[in-house]
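Left out: one protein chain. Kept in place: all the others.
Up next is chain A:
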Amino acid sequence: MSVRLVYFAWVRERIGLSGEEYPLTQSLPAGELAAKLRALSAGHAEALTDLSRLRLALNQQQVGWDALVSPGDELALFPPVTGG
């Protein structure tokens, strides 16, 4: 069981991946998951140090850090949007 992680903009660049699978056997809050991801690499640690600079979407819906991530979900991490 795993969660699909997807990264955009400078989060993608610092981590060096546009996405990856991360093992997950039970639900946990997105903030706790992000803290675990910091251990994956120096790039992950750098990109995910200050969560206040990031936004997230769970299964393509914008949510907060307390949102529960479950196996099979897609979690996207990205900076505040700048389109338009």
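Note that in this section contacts are C-beta pairs under 8 Å (C-beta built on N, C-alpha and C of every residue); 3 or more make two chains touch, one makes a residue touch a chain; residues count from 1.
Just so it is clear, contacts and distances are computed from a predicted model.
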item	value
Name per UniProt, for the chain absent here [options: "NAD(P) transhydrogenase subunit beta", "Molybdopterin synthase catalytic subunit", "CoA transferase subunit A" or "Peptide/nickel transport system permease protein"]	"Molybdopterin synthase catalytic subunit"
Contact with the hidden chain (one of A:Leu5, A:Ala34, A:Leu48 or A:Ala76)	A:Ala76
Candidate in contact with the missing chain, chosen from A:Phe8, A:Tyr22 or A:Trp65	A:Phe8
Residues of chain A (touch criterion as defined above) contacting the omitted chain	6, 8-10, 57, 60, 62, 76, 78-84
